[in-house]
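This is the structure, below, for whatever I ask next.
Excluded from the complex is one protein chain; the other protein chains are retained at their positions.
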């Protein structure tokens, strides 16, 4: 079993970056690898509560993020500084995440066999 | 006749941004509009002398930049601060340009009918 | 008649150090799409920011009284009242 | 065994304020493509930077003694000697 | 009443920019203005692909373009941008293949050019 980390830094509706990150995380979980997902910078906004892209005609992919737990993707990390930059706290997020400071993020990276940025 | 300004900010080999900026500038010159081109941020590197992308197998489009004068595209502006950021001076560039400070760039923008960023 | 500057991404997406100096304080700034998430990031450009209301609501952004929330008809109007438009 | 960080664009392309804190001083940093233009921008990450020589030469970048210029064979070697690789 | 040209620079996977351009175009028409062209440039040219396959709960990109086309707004794409990106220019649906010069003419005759990206 490999440790695989997906890192996302793009805004929620910037092309398909976050959706393809999500796909990648789910696929590695499905083939029983030890997958982690780190959302940093603008990507933390993808976890913000009460968003309704369907009002714009866009698919509400945030609902798919909520299913991560069902698929045993439990290692979801959010950059502490990025949350603060957007005035968000754990309570403003749609899923339960691990808030990580930079030292914890570096430790996370050090444990990985493969790291992919999407 | 319209005043049209193309603004470029991407690095020289970042996809086709600079090449498509150049195409746009040449086309507006060909249809006799008053075209200007402003290169700012990483885009100023596209004017750096002695580059040889053909060594990488990539087309040397810098030669096409040198033909701008032939096509009467004379209003080529370069951001003064960006040149300094990359330790470049007018003498390091492949064509004769107008080095513009921010005030001059704002005045340039104020004169335009259409502005396009590429 | 001045310039209308349109942003569709959070500020980190842009070359801030060259950009901030190109926007005059009398220019209009419009935030659409993902630029709506953090309005404060753009306050340095202009005291009054325009927000595309539909985009902001879909992102659960609380509308602030100091900002101007606009419809698509007003977005069209802004482009018409500006000398020119720059989509960064 | 540490991480190899690969950059292919000038620094302004990246989310610098979250990135700089993810690179340990013992990590390896490799500049390829347009990242080679301004090596100094990346000095904050590591005192020793690796440059893909072919990419630097094509861009008329004068090679500095304090930087390590590598071939493609050495690029492959760097990925093998690293615990993992991140292309930013 | 004013004459607009709009240009789209993002790929069809950018659903957010796509819906915004389309709503802006509709608001122009509703306001009595004219759109002399919506021009696909850069990665925008992929909107003219006939192989877009999207699930039914996604933004109905193809249908939205058909609706705009029915309003007789000229939908153009840049042939040079398309060829170097690998788009099949023989089969571009409601979009018409055009040269950059053709668009530049329309842009220089228009009152306003608004880019979407």
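Letters are used for the chains, namely A, B, C, D and E, taken in the order the chains are written, and counting of residues starts over at 1 for each.
Quick note on the criterion: a contact is a pair of C-beta atoms (placed from the backbone, for glycine too) under 8 Å apart; a residue touches a chain by one contact, two chains touch by 3 or more.
These figures come from a predicted structure and were not determined experimentally.
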item	value
Interface with the undisplayed chain - residues on chain B	13-16, 53, 56-59
Contacts of chain D with the absent chain, listed as residue ranges	6, 8, 32-34, 52, 54-55, 71-73, 75-77, 79-80, 85, 87
Touch list for chain A against the chain that is not drawn	1-2, 4, 16, 20, 23-24, 27-28, 30-31, 33, 114, 116-118
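The definition used in the following text is that only the chains that are shown with their structure count from here on.
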item	value
Chain centre separation (chain B, chain E; CA means) in Å	26
Whole-Å separation of chain centres (CA-atom averages), chain C against chain D	35
Contacts with two or more other chains, residues of chain D listed in rising order	12, 15, 17
Of all residues in chain E, the ones touching two or more other chains	16, 112-113, 115, 117
